[in-house]
Structures are given as C-alpha cells and as structure tokens.
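Encoded as structure tokens, here's the structure I'll be asking about.
A single protein chain has been removed from this complex, and every other one stays in its place.
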Amino acid sequence: MDGPVTASVGWLVAAPLAGSVATFLLRGRRGASEAVLLLTALAAALATNGLVARIMGSGPYTVEIGSWGAPAGIEWAVDDLSAAFLAVALPVWIAATIVAHGLLHSPRSPRDARVFRKEPGPTARTFWPLWLLLWGGVNALFLSADLFNLYVALELAGLAGVALVATAGVLPALQAALRYFFANVAGSISFLTGVALVYHRYQTLDLQLLRSAAESDASTTVALALLGAGLLLKAALFPMHAWLPRAHAAAPAPVSAILSALVVKAPVYLVLRLWLDVFHVALPPSVLTFVGALGAIGIVWGSARALRVERLKSLIAYSTVAQVGLLFTAFPIVHAAGSRDARWGLVFLAVGHAVAKASMFLAAGGLARAHGHDRLDQMTGFGAREPLCTYAFGLGGMSLLGVPGTIGFSGKWLLATSGLEVWAVPWVVAVSASALLTAAYVWRVLAIAIRSAPEPAGTRPLARRIAWSAFALAVLTVALGLGSGPFVEPLP
Amino acid sequence: MTSLVLYPLAGVVALALGLAGLVTRPHLLTKVLAFNLMATGASLLLVGLGHDGTASSDPVPQAMVLTGIVVSVSATAVALAIIARLSRLDPDGVERSD
Amino acid sequence: MTATMTVEAPWLLFGGKLLFDPVSRALLASTLVIWGLAAWSAARTLPADERRPGHFGFFGLVMGGNLIATVAGDPVTFFLGYALLGLCTYPLIAYDRTASTLDSARLYLVYMLIGEGLLLAALVLSWSPPGGGTFPLHLDARWLALLVLGGLGVKAGIPGLHSWMPAAYRATPSAAASALAGATISVAILGTMRLGLFLPDTGVPSAAWVLLGTAGTLFGVVRGLTRSEPEHVLAYSSVSQMGIAITVLGARLTGGTSDAAVLLAVTAFLVHHGLAKGSLFLGVGLVRDGTLARLPRAVVLGGLGIPALALAGLPLSSGSLAKTGLAEATHLVDYLEPFLVVSSAATMMLMLHFLETVVAPTEPSPRRAHVSAAVGPWAASVVSVLLAVWLWPDFRPMARTALRPENMVHALWGPSIGALIWLAVTRTLRRGRRGPAGPSWVERGARVLTARWEGWLGRYRETRPALRQLPTSARRSLRHAAVDFEGAVGSLDRYVGTWTLTGTLFLILLLALSRLL
Partner (left out) sequence: MSWADLLPPFILGSSLLPGLVIFFLPESRRTLRTALNLASACLKLVAVAVLMAVVATGGQPRWEWSLAPGFDLALQADALSLLFVTLSAGLWLVTTVYAIAYLEGAPQRSRFFGFFSLCVSATVGIALSADLLTFLVFYEILTITTYPLVVHRGTRRSLAAGGTYLVYTLSGGVLLFVGTAWLTALAGPVDFASGGATVDTLIHEHPGALRAIFALLVAGLAVKAAIVPVHGWLPVAMIAPAPVSALLHAVAVVKAGAFGILRVVYDVYGVQAATDLGVLTWLAGFATITILFGSLRALVQDDLKRRLAYSTVSQLSYITLGAALATPLALTGAVVHLVHQGLMKITLFFCAGNLSETLGVRRVSEMAGVGRRMPWTMRAFAVAALGMIGTPPIAGFVSKWYLGAGALSSGDGWALAVLVASGLLNAAYFLPILKTAWFEPARKAWPVSSGRLETSWMLLLPPLVTAALSLLVGVCAGVDASPLAWAGRIAREVFGP
C-alpha cells in the first residue's frame, strides 16, 4: 500500500543518523547543515506518512533491516501504539529544530546572564550532529521490536541527551548533565541485566515471540523487576526524579523540549509495552497499585515544587515530573479496564503531554532569549511584550490541565469513563483532581504574564519563527483534540 | 561451584559493587570507574548465563556483550569529556559532587 | 345605563381585562375630576424649579395607576394599577426633600411594601391559570381574607394600618395630597368590593366586619378631635369615613348576594367623599399659603364649610344623597340605621373641629408663589362637591329618594346632634383642646428604628475591614500552610537528589518490584 509519497519506515532511523554524520563532517557550515536538516526532516515526514497510511490500512507490521533473520538481524515493529507516538513526534521535532536554529543563529543576548550566557552555549558545529543523533535514537526506541535493540536505542538516546544538556556550557549544565548521565547509565545497566535474565529464561528477545511464550515464574518476575526499575529511573518517576528538573532546566530550550516531550516518554511507553502488553500474564495488579501510588505522590511533589521554583524552565521541568506521575497513576486504570478506550486514553494523555510540554518549553526558550534570563520575578508583564509565546505557554498549559477541546481532555475523559466502569475510583479521582494542581502552577505563570508592569531593561525583539513554531505546536494540541477522531476510529 | 554458577555469580557481585560505588563515592572519576565495573558485571552475567555446560556456547549473548562493551566505552568517553570540561570550570567540583 | 362593558387586552400581562360597570364608571369620572383639579392646582402653586418635571411625571404615573385599578376587570390588572400608584406616591410625599418629609415618605413606603406583599400573596394563592383570573376571587379561607385586608387596609386606612396617613398628607404638597386623599383611598375600598373580601365564603362573620368598621369610624373621630394640624384632622376623618363604608359593606354583603344596590350606594359614598376631601385639601393648601386670610371671611367659611358639611351629611348636600342611598340600600339590616345617624353626628363634630383649626392662625408653609391663581381650582372643586353627585345619571334614583322631604328631615338629625354636642364639649374643655401636634408614636418609633439601623450599619462597615481580615487571615494561614508544605518539599527535594538516597531508593524499588511481582 506504499503510496507515491511514502518511504520505508527504516528511513526514520537511517536518515537522522546519516544526517548526524553529515553535519559532523560539514562542521556546522551555514548553508550545508540547513540542507541536511531539511533532507532529514523530509525523509522523516515521508516515512511517518507511509507508516501512518500503512497502519491505518492494514494494521501492525514489521520490517526487517537488510532482510536478515530474527535472532541476529534488527526488526522494526510498528503497531497502533508506536504509530501514535511517532506521528506526534514528527511535528515536535520539526518545531524544536526550527526554534533551535532560531536560537543558534539569532544575535547573542547582550547581558551577561550567568545562567544563560550564550558565549559557551552550543555552536552549530557541535549541536546539530548530537541533535540528529538524538532524533534517530528516539525513533529507534519507538520502532525496536526486540529487547536488546531497545537497550541500544535507550543508550543512544540517553548519551545524545546528556551531551546536548552539556552543550549549554555553563557549570550547572555540566553538573546536571553528569547527574543525568549516571542516572541514565544505572537505568541502562539494570535494563541490560533484565534482558540477560529474559534471554536466559526464554532463549529469545523478540517481543512478538515473548508475548506468546511469557508465563509467570520466579526468573521472569526478577527480570521484569530489573527491566521495570531501569525504565522507571529513566522515566523519572518519583522518588527517582531528582536528576530530571536540573537537567531539563539547564539544557537549551529546544533540548529540554525534546527531553521532556519524547525522551522521558519513551520509558513510559516501554513500561506500557512490557508490563501491560508483552508480559501481561506475569503482572500482578499490586505492582501497578504501588507504581500508581508513587505516581500520585509524584503529582503532588512535582506541582508543589513547580509552585516554588524561581525559574520558568525549572517550573516546566517539575511539571514534567508531575505529568509523568499522572501517566503512571493512569496505568492501574488501563490494566483494570483492559478496554481499548482506556489504552487510547493513556496514549492521548502521553501524546498530549508531549506536544503541550514541547510548546511550553519552546515558548520559555523564546521568553528567555527575549528577556536575557528566565527568572519569573523579573519577567512580570511579558504577556504584553511576547503575546505569541504567552498564548503558546497558556494553550499548552490548558492541554496539560485537560481543558475540553484539547487532546488532554480526550485522554482524561476516556480514562475516567473506562476507569469508572471498572470502579477504579481512586485513580480516576487522582487523574481528574490533578488538573487543579496543574492549574496552580500554569496560572502562576499566566498571572505574571497578565500583570501590567513596566518593561524591564534589556529586553530585545525575538525572532518571529521561534514564537510562531511554539504557538503552532500549542495549536496542534487543540487540532489533535478536535480532529483525532477519524484517525483513531479504525485502529484496534 | 560448577562454572555454570560461578560466572553469573561473579557478574552479580561485580554489578552490586559497581552500583554501590556509583552511589556512595563522591569523586566523579570513581563514579565512572564504578559504572564500568557495573557494565563488565552485566556482560559477565550475560555470557555466564548463555553457557549451558555443553561445548557449543550460544553465540547471541556474546554478540550482545560485544555491543554492550562498545556502548559502555562510548558512554565513558562522554562522561570523561564532560568531567574534563567541568574540572576546567570548577577544579575542586570533581571531588565532591553530591 | 346599567349595562356593563368589558374590554379584553390579551397582551397585557397575563391577559388583562377592563370592566366598565356602573361602579367603575362613576369612580372613573370622580377620579378624573379630582385628579384634574389637583393637577390644575399643582400647576398653579408649585414653583418652576428642577423638581417640577419629576413631580408631574410621578403625578401622571399615580393617576395612571389609579385609573387602571379603577377600571381593572381582573385581579392581576387591579394589582398592576394598585402597585403602580402605591410605589409612585413616594416621590410625591418626598417632594420637599426635607428630613421630616423623607421620614414620612419612608414610613409610607414600608407600610405600602408590606401591604403589597400581602396582597400579592393573596392574589397568587387564589389565582388559577390560564389568563388573569376573574372577579371576585374565591377567597376560601379566613387567612386569605386577612391577607387581602392587610394588603388593601394600608391604603384604606384601617385602624392600625393608618399611621402613615397623617404624616404623609402633611408632607405632600396640598394639590397632590388632595388627589391622594380623594381618589387613591377609594381604590382600596373598590378593591375590597371587587376581590369579594366581604363575601361569606371567606368564613369571616359579618359581625367582625361591622365591628372593624365601627371601630374605624369612632377611632378616626376621637383621634381627629385631639389633633391640631388640619391635614391630620382630615386624615383621621378619612379613616372614619372608610370605616363607615366597611361597616355597610360588611353588614350588607355577607347577607348572601353581592347586592348591586349596596355597591352602587357605596360607590356614591366614595365619589362624594373623594370630591369633598379633595376640595378640603385644596382649601387647606390655600390656608397654608395665607391666600384665604386675604379673602373675605364669608367666602372662606362658605368654601370650606360646604365640603365639610357635605361630609357630615347635611340635607341637600352630596353627603345626604350618599347617606340616604346607603340607608335605603341597607334597610333590611335594622341596626345600620342608628349607626348612620351616629356616624353623621361624629363626622359633624370632627368637621366643626376642622373648621376651627383652619380658621385659627396657622404658621404659613414655605410655598408662597402664585397665591391668587390657586383659588380657581379650589372654587371649581367646591362647585363639584355641590353638583357632581346630583347630576350623575346612575345616582338619579338615589337623588330622588334623598330629595323627598321626610328623608331631608331625617338627614337633619345626625348633623344637628353632632353640632350641639360639639358646642357643649368645646365650651367646657376650652383649655385642654390643643392636642399634641408632634408626630405619632409610630413615626417616632420608625425614626428611632432607622437611626439605630444606620448606626449599626456604619459600625459594621468600619469593622468590616477587621472582619474582612478574618477570612483573609484564615486564608493567609492557609497560604502559610501551603508555603510551609512547599518549603518542606523543597528541602526534602534537595536531599532526595543526593546520590546516596537515589541509590538506596533505587534498591528499595528493585526489591519492592521483585517481591510484588
């Protein structure tokens, strides 16, 4: 069913990696690296288009790379879950790339802001290769069909992320990058050990085969525990969230957008894939209650911190901690209800968070560039100066809140209705009431924006494309909220 | 103590030691070393479990370990690069990271 | 001329109806005359300052309400007219904007609002959709009758609900007062007739109405005699006159059918009373202006005497026509005959007292403009008192009976007895006649009450900021709690971030997961 405008799904990983090598060799020369970026984006778009068309047409399918057999070769598997994440990842990547390009090449901020001094910031030469590497790694994560491949993709994405955080150049960024590194590495090793145990038990790592062979016994439980612990550490679920806020706040805005929107989302997707899909048989509900409880505490913890931090980007980072907690409180609902609506509810919530959080971070990046810093107490009244960024941040916040019309609401609605059918009342209440906590910190920022105040010194006009791409992503949350019906209908 | 049990056990011990070192030692370089110890432990565990006593050992775990080694090498490289940059900015920051 | 004509107005409120039967036609005519003369007099006496347009605006509104209520064919339209005239009277009373007039106006408003509330409740209780409902209402319970009595009693001056009247008539400019005292008071009695207050199915015995009516008559006269302000005396005379109407209605109507003759007689009485009272008030207005002081004494006595004596029911006066009409219509009820005589005597005494207070030198009121021009309307009103009732076609049979010699003689009894008693009483009690001129205890009570309310409100508003602190201090403590909680989370967060804790938490998670799985 390959239409003329589609490409094989393999390009999703191959193109960014090739692009990364190409930009490295080109050492960030202006015209050339833009061309490579455009090519990569085009290839990714064609691949995603093909992927979505095929999944709508004939349902899940797998693609062998270089047509080698299962045990040795790499397989990309695409089903409705991964298609949803990949389809949404494309616009996020494009918007973030535009903003990254805008920030890299617009004039430096004159004031020497300790946190955001641009001189040691990323240069095109170092930034683009790592950026495309991360892009490839994330796509690989959503496509991998066997456990070891997932391990490699996790490492790839993790290292690229660490390096990108370090490109901010300032001391706090380096410390945060190292903290992120060690957390990431610990998680990967734990995941690798889990992979080893799974291989020892089932002699295969292919998810398809494992799904049929899985049964509940001692070694499988230990393996699942190791896999799960590694992923929960990478997903920054409370109480192992400490590395995330520092890393996402210190990184350049587009990087933290991608980290919060996609890189943190992948482990959540994998836990959903492994615990609720592949090893569904071996999973007692008590685990999900434990994880859900941690998630609920995470919501409160993240929101409380978000209400106190002084900087805009750390506020958004702690919001990610809270939203990840929210996703994990939804796990028990999906497990108990087991219905298609519940699964799509969680997917909508995750996808909605990805797009909304990306638009908020990009908007924050724009505001930080315009003000030269992102300390909230000195940005009063930025609504009048940067309306587009404010609307982007606000609309993104509304989607996190689950305001009807945005995709966040669709997610919460499906989760609530399916949850209440199986009487999972505490989780439904947690999911619904989390909106109030989210509202608290979103409106903390909006109140600062709306407050009428004289313009602080040193603010400079912002490159229009930065504000517009952030706003476009925010509008996407509404578009997805209103328009996702026809796409989702035919899927299982 | 047949070899079937010895190697995986050694792998687990190395893993545990590595994790303990990573968590408790404040010095950044020690942490990198601890990480490598963990990686080796995991590889040892992987290969140890793959060997089922007969002559022909299973090639797949070995392939995985190869990739694992490559990954841990590149990870260490990234970590050292960052530590180097960090020491230039904050010389005594290397010893006592929280 | 006894044909009744109804005009449908389905668009008005819930389907309004206008009723033109002999009763409403007569009252309509008298109301128009009274309001016409009052307007003419007002135009002549009121100064042309910025209050004039507003005053005439409300003048028209009250007249409109009065007319609507008079010709209303269903309870809702009646209530529309009644409420309109009730509310728009306030600005007329408060014309002078002085503290005392505002107080009297407020007192009137309180009585009127409570009355209207009761009447509204009664009308809703006995209303059946669709359309505006019909006359008379089926007041099938005693307390329903009480509600209607309360509602209309305020305007009709039933003893106990009358306290606003003296102060209000004193405060209102004389022209408006003549219209209020003349026309609006008869609307209340018309209401009782229309709403069937005195019909038997309310379960209120006719003796109760008679008792109430007589009490009103006597109370009015006794209180009137002790007052020295002409307006107050006239107010109390209205109370007593309405007492008479209530007595007659109560005694006759509960005898089964709503006797058309009785209603017509009472209407005649109301028309006569309205014209006479209106003329007297115009006269008092001229006294206040000092105009009458310059006119020859004969003209003053004649102009004031004719309506006053008409009220007392002197033969050949409109009063005698009304009184004989009442006696003739209620001849079946034996005890009404002496009551009418006694009431005429009492009214005669009150009127003579009134004449005495008017003739005595009273301090002139501030309004002095256009002195001479106001005599015209006053003279016209005196003429209307003399002729109007006699000329009205519907009252011709009553006129004929009143002109029969034996009725003329009979009508002489009441007033003459009253005059004799009054002469005897005033000679002996020369000294103590000057009663208290100050406001009645109700007005003083109302003034004290409002003063205390304003004081409390003032104190409450100053303390409010302190009071307001309470919720905000509660809110602030809430906020402190939130801040402390966030602070605690913040410090914990730094600690959680340290490696040692992260590692241990990681291990705990590992063990928990493996144990749970």
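Here the chain labels run A, B and C in written order, and each chain numbers its own residues starting at 1.
As a working rule, a residue touches a chain if its C-beta (ideal position, glycine included) is under 8 Å from a C-beta of that chain, and two chains touch if they have at least 3 such contacts.
Because the structure is a prediction, the values reported are computed rather than measured.
Q: Among the chains present in the display, which ones are touched by the chain that isn't there?
A: Answer for the hidden chain's contacts among shown chains: A, C.
Q: Could you tell which one of A:M398, A:V445, A:L462 or A:L476 touches the chain left off the display?
A: Considering the complete complex, A:M398 is the one touching the chain left out.
Q: Given the contact definition stated above, which residue among C:G15, C:P136, C:G290 or C:G305 touches the chain not shown here?
A: Counting the whole complex, the residue in contact with the absent chain is C:G15.
Q: For the full complex, which residue in A:G31, A:P454 or A:G485 touches the chain that was left out?
A: Residue touching the absent chain, from the options given: A:G485.
Q: Counting contacts across the full complex, list the positions on subunit A that touch the omitted chain.
A: Within subunit A, the residues that touch the unshown chain are 340-341, 344, 348, 381, 384, 387, 391, 398, 403-405, 409-410, 412-414, 416-421, 428-429, 432-433, 435-436, 439, 443, 447, 450-452, 481-482, 484-486, 488-489.
Q: Using the document's contact rule, name the residues of subunit C that touch the chain not shown here.
A: Answer for subunit C: residues 9-16, 50, 54, 76, 79-80, 83-84, 87, 91, 94, 97, 102, 106, 109, 113-114, 116-118, 120-121, 124-125, 127, 129, 457, 460-461, 464 touch the chain left out.
One rule holds for everything that comes next: only the chains that are shown with their structure count from here on.
Q: Closest chain to the protein's overall Cα mean, using per-chain Cα means, please.
A: So the chain sitting closest to the middle is A.
Q: Decide which interface, B-C or A-C, involves more C-beta pairs in contact, and give its chain pair.
A: Pair with more contacting C-beta pairs, A-C versus B-C: A-C.
Q: Could you give the separation in Å between the centres of subunit B and subunit C, each centre being the mean of its C-alpha atoms?
A: From the centre of subunit B to the centre of subunit C is 102 Å.
Q: Residues touching two or more other chains, restricted to subunit C: which are they?
A: Counting only residues that touch two or more other chains, subunit C contributes 497-499, 502-503, 506.
Q: Find every residue in subunit B that makes contact with two or more other chains and list them.
A: Only 19, 22, 97 qualify.
Q: Would you tell me which residues of subunit C are touching subunit A in their complex?
A: Residues in contact with subunit A: 482, 485-487, 489-490, 493, 496-499, 501-503, 505-506, 509-510, 512-514, 516-517.
Q: Flag every residue of subunit B that touches subunit C in the complex, lowest number first.
A: 19-20, 22-24, 26, 97-98
Q: Would you tell me which residues of subunit B are touching subunit A in their complex?
A: It is residues 15, 18-19, 22, 28, 31, 35, 38-39, 42, 45-46, 49-50, 58, 60-61, 63-64, 67-68, 71, 74-75, 78-79, 81-83, 85-86, 89-90, 93, 97 of subunit B that touch subunit A.
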